[in-house]
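Mind looking over this structure? Questions follow.
The complex appears here minus one protein chain, its other protein chains still in place.
Up next, subunit A:
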Amino acid sequence: MNIPNSSTAPAAGEYAGDEVSAIVLDPGYSTVRAGFAGEDVPKSVCPSFYGLTDEGKYLFGENAIHAPVGNVNIKNYWGSDGIVEDWDTATKLWEYAITSRLTGARPGDPAKNGLNDGADANGDAMDMDIDAIENNEKPLEDSPLLVTEPGWNSAKAREKYIEIAMEDWGTPAFFLQKTGVLAAFASGKASGIIIDVGASHTSVTPVLDGMVLRKGVQKSPLAGNFVSSQIRQTFKQATPEIPLTPHYLVQSKTQVDAGAPAQATYKSFSSNPPTDSFRLNEEDRILTEFKESVVEVWPGPGRFTNGTNEELAKNMPGRPFEMPDGWNQVFGPERFRAAEGLFDASAALTSETNPRPKDEQTIPRLVQAAVQQVDADQRPMLLSNIVVTGGSTLLYKFNERLNYEINNIYPSTRNKLIAPGSVVERKYAAWIGGSILASLGSFHQLWISKKEYEEHGAGIVEKRCR
């Protein structure tokens, strides 16, 4: 029996009170990941898209942004350059991601302690009015915070991160680390080339001994969202045009023959229809499903457009897809097209609004440019540690193609791709790396404490977080 003193209360301070669990925040274009250091998956994964009502009310979280109501614009706080643009919203959204699933709202918060809302039967109350919380205690007063940043973050943006953490959230200690380094840590590497294909950007980051080679960092907008827009064009250019009807517009669907027009009963939103941006976001859900179940990367050898490859693809069995309205078709060789632009700019589908991507934006060229910036004697070592991460690398056969392309550029070195097997590790690599880093005992020396921040100001982040 292991309960000798089961009735004695612990003395004050008897339990390990000095062990505080840090919070790791990994904001991305598509989702924000947050969780406690030392755990193996982020507990809180919250969409970076948010709703803004006409009255200026913010709606955060999956439940709120997918509810088809009128007057809500779905937005994202990231800028097109891969740097946070709307800092005010970013602060609120990150805070929501942390408080909703990790720490909980502070007690005594008048907005939600139940004393004031009485019989509030208003349906979609998922939306929290963050403003009301502001004059209360700060949300992170007892947790150190590790935040990830993209490799190309500007100095000004970096200072902003620490200002939010210290001023708005009152965190006792803070550290900023680049996603590339953390993704390498997650795979147990201190050096390597990190290829991160996310939603808005693809980046290639050379990391040497845990330090990012800043001049080697490459990024391009050819990533998940680019593939989505390629799929949209595929649908548009098909004859007849393939309709893209999101779920919320459909009441119920009827089975139809492949390629036949849909015969669904639709819902009508006569009085207060959801906005266009809402529809766009809901359409993206279907495109995600399409990417998961249909899109395939041409695995090589050679590019898809080369020689007889397209002929080969035609003989492969097609893959069917059914739209929410019941329209369905089998996708043959065109399913290879959508992702081909990631590797071969000339193969990308173009239109007036979507110009042809530049050649140097493709993944092979990014890798080449990044490796170019590294000392020649370090290159073989880096090329034997190529870490692949990011949700868009889950495209079917992506790794085969990447492997082919890299071996094509560097035939003489021993190139090795390190791609985590589990989907979770691939998607959340940077967060997992952060979780490992922040739980290390030695990491406590790295933190920027509140005192140091007060003494040196926001500029300290440039000195300490390299």
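Throughout what follows, a contact is a pair of C-beta atoms (placed from the backbone, for glycine too) under 8 Å apart; a residue touches a chain by one contact, two chains touch by 3 or more; residues count from 1.
The rule we apply is simple: contacts and distances are computed from a predicted model.
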Protein name, per the UniProt record, of whichever chain is missing from view ("Exosome component 7", "Actin-like ATPase domain-containing protein", "ribose-phosphate diphosphokinase" or "Trafficking protein particle complex subunit"): "Actin-like ATPase domain-containing protein"
Residue, one of A:T103, A:T179, A:T205 or A:Q218, that touches the chain absent here: A:T103
Touching the absent chain when the full complex is considered, from A:D209, A:E241 or A:D257: A:D257
Among A:K75, A:K138, A:R285 or A:R464, the residue in touch with the chain that has been omitted: A:R285
Subunit A, residues in touch with the chain not shown (by the definition above): 1-10, 14-17, 19, 21, 36, 41-43, 45, 62-63, 66-67, 99-105, 107, 112-115, 117, 119, 121-126, 247-248, 250-253, 255, 257-259, 267-268, 270, 285, 288-289, 292-294, 315-322, 324, 326, 328-330, 394-396, 398-400, 419-424, 426-427
